[in-house]
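Note that one protein chain of the assembly has been removed; the remaining protein chains are unaltered in position.
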Amino acid sequence: MSKLHIETVVNGEPAEFLCSPDETLLSAIRNGLGLTGTKEGCGTGDCGACSVMLNDRLVASCLVLAAEAQGRSLTTIEGVARGSTLHPVQKAFLQEAALQCGVCTPGFIVAAKALLDVNPAPEEEEVRYWLAGNLCRCTGYDKIVRAVLDAAAEMRSARV
Amino acid sequence: MQTTRYEAPGTIADALSAIAANPGAMVLAGGTDLLVQYQSGMRTPSAFIDVKRIPELMQIASDAGGVTIGAAVPAAEICANATIKTLWPGLVDGVSLIGSTQIQGRGSIGGNLCNGSPAADSVCSLIAGRGVAIIAGPNGERQVPVEQFTVAPGRTVLGRDELLVAVRLPKPAPHTGDAYQRLIPRSEMDIAVASAAVSLTLDATGACVAARVAIGAVAPTVLLVPDAAAALVGSRLDASALQQAAAAASAAAQPIDDKRGTVAYRRQVVGVLTRRVALVAAARAKDR
Partner (left out) sequence: MSTTPTYTAIGTRPVRHDGVDKVTGRANYGADLSLPGMLFGVVVRSPHAHARIVSIDTSEAAKVPGVKGVITGRDVPLVDAKLGMGEGAMDLKDMSDNLLAREKALYHGHAVAAVAATTLSAAREAAGLVKVQYDVLEPVLSVDRAMEPGAPILHETMVTQARPPVEKAGPTNVAARMEMKRGDVEQGFAEADLVVERVFRTPTSHQGYIEPHACLARVNEDGRINIWTSTQGPFLVRDATAMILGLDAANIKVTPSEIGGGFGGKIPVYLEPLAVVLARMTQRPVKMVMTRDEVFRASGPTSATKIRMKMGAKKDGTIVAASASLYYEAGAYGGSPAGAGMMCAFAPYTIPNFFIEAYDVVVNKPKVAAYRAPGSPMAALATESLIDEIAGTLGIDKVEIRMKNAVKEGDKAPFGPPYGRIGFLEVLDKVRDSAHWKSAVAPGVGRGLACGFWFNAGMSSSATVTLGADGSAAVVTGNPDIGGTRAAQALMVAEELGIPVERVRPIVADTDTAGFTEITAGSRTCYATGWAVVEASRDVREQLRARAAKVWGVPVEETRWEHGQVVPVNPSAERQPLTVPEIASKLVKTGGPVIGRASVNPPMAGPAFAAHICDLEVDRETGRSRVVRYTAVQDVGKAIHPSYVEGQMQGGASQGVGWALNEEYIYNTQGVMENAGFLDYRMPVASDLPMIDTILVEVPSPGHPYGVRGVGEVPIVPPLAAVANAMADATGVRFTELPLSPPRVLEQLTREA
């Protein structure tokens, strides 16, 4: 069985990996690229723990083939912070205690950032529906939603 | 062990060749059904033919006569399209419900149709809107009304050597509105237990002059229900007409018991949804 050689851009840097034709992008990210921040919670696209950005679209990487990354651009949780500066969403999650066990947190942060990149002033209900594809079992979502709304406010005031 | 292969043709012709060369291959659009089925072992294609690099399948083209939506266009793009939002809000209702934001970034109406599930969220509105499937094959192009596309759960009229390229919706008459609703236990993330789409046209006095009603998840395929439409046509969407339409929808349903709902439940609720959806469609028609 011969592997495919995939050239892609990951978190702003050129990257490459070998993968089986039927391997998922999630597997390539975690194993091929060694980026274990993206998690597998279900493998069926129902929990969002594997959320990444593929060319500006928020996707569940367990339902994308690794081969599809060819010539495209990926952002994972490892690419959200800028060097040592946390993104406002990350800071808000820490301030609001929006994580308990933390395993769903990378997926939520990628998803929340994707929301704020297209909608800088979401209402609570919009935040909840946008994040409906990210399961959390620890928090009941309350502090997560507050963190996202806080981050949105913070980002809006920074822009002024 | 043979591993499934992966190919990504750049043109329809190349895709048709790849399909012909790989019996047992399956077309990959968003993968949100196919990859789940692959990983569970339910489907074992010999190759994935990824059609997302073919321009005709990835574009939305509006013209005077209607809109042609590429089979692999992600749901999020359909829902953001200004023309579609204005003329077919009922389609947006359905498409926007195909799963989470993450699924919306990938799932397509082509995949929704070809998966052949009667619970597919986009199909009711496509049928209500007189959608036509545009199919490419070795002998050229053919067209099939969407309500004839799926023949049984998981089975469509698509030949092994054919490719679904797009779905075309004809421009609706003035004062036409459409809507879609589904019943799911949570607020998101569930497969429809019952669903309904209505497209109706009002005259200047507010009377219904045309209607199409499609119900989903309550039969082996999405069903067009002419009796429900007939109950609405000529009426002013009064309680009695709505009740008749609901009853017609319930009567047309052929539901099953499964882990998501019972026969009785589906039959009752599809009627409720038909009534509610007709009212939303009418309100939208007035605004058009």
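Going by the order they are written in, the chains are A and B; count residues from 1 in each one.
Just so we're on the same page, a contact is a pair of C-beta atoms (placed from the backbone, for glycine too) under 8 Å apart; a residue touches a chain by one contact, two chains touch by 3 or more.
Computed from a predicted model, the values in this text were never measured in an experiment.
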item: Contact partner of the left-out chain, one of A:Ile77, A:Leu116 or A:Met155; value: A:Ile77
item: From A:Ile6, A:Leu74, A:Leu116 or A:Ile144, residue that would touch the chain that is not displayed; value: A:Ile144
item: Touching residue (missing chain; options A:Ile6, A:Leu33, A:Cys47 or A:Ala67); value: A:Cys47
item: Contacts of subunit B with the absent chain, listed as residue ranges; value: 1, 183, 185-191, 193, 259-262, 264-265, 268-269, 272
item: Subunit A residues touching the omitted chain (full complex); value: 20, 30-31, 35-44, 46-47, 49, 76-78, 80-81, 86, 90, 93-97, 99-106, 109, 124-125, 127-129, 131-146
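We take it that only the chains that are shown with their structure count from here on.
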item: Chain centre separation in whole Å, for subunit B relative to subunit A (CA means); value: 29
item: Touching residues on subunit A, where the partner in the complex is subunit B; value: 1, 4, 20-22, 24, 43-46, 48, 51, 54, 57-60, 62-65, 67-68, 70, 111, 114-115, 129-134
item: Residues of subunit B that touch subunit A when the two form their complex; value: 1-6, 8, 28, 30-32, 35-36, 38-40, 47-48, 50, 52, 74, 76, 99-103, 105-106, 187-189
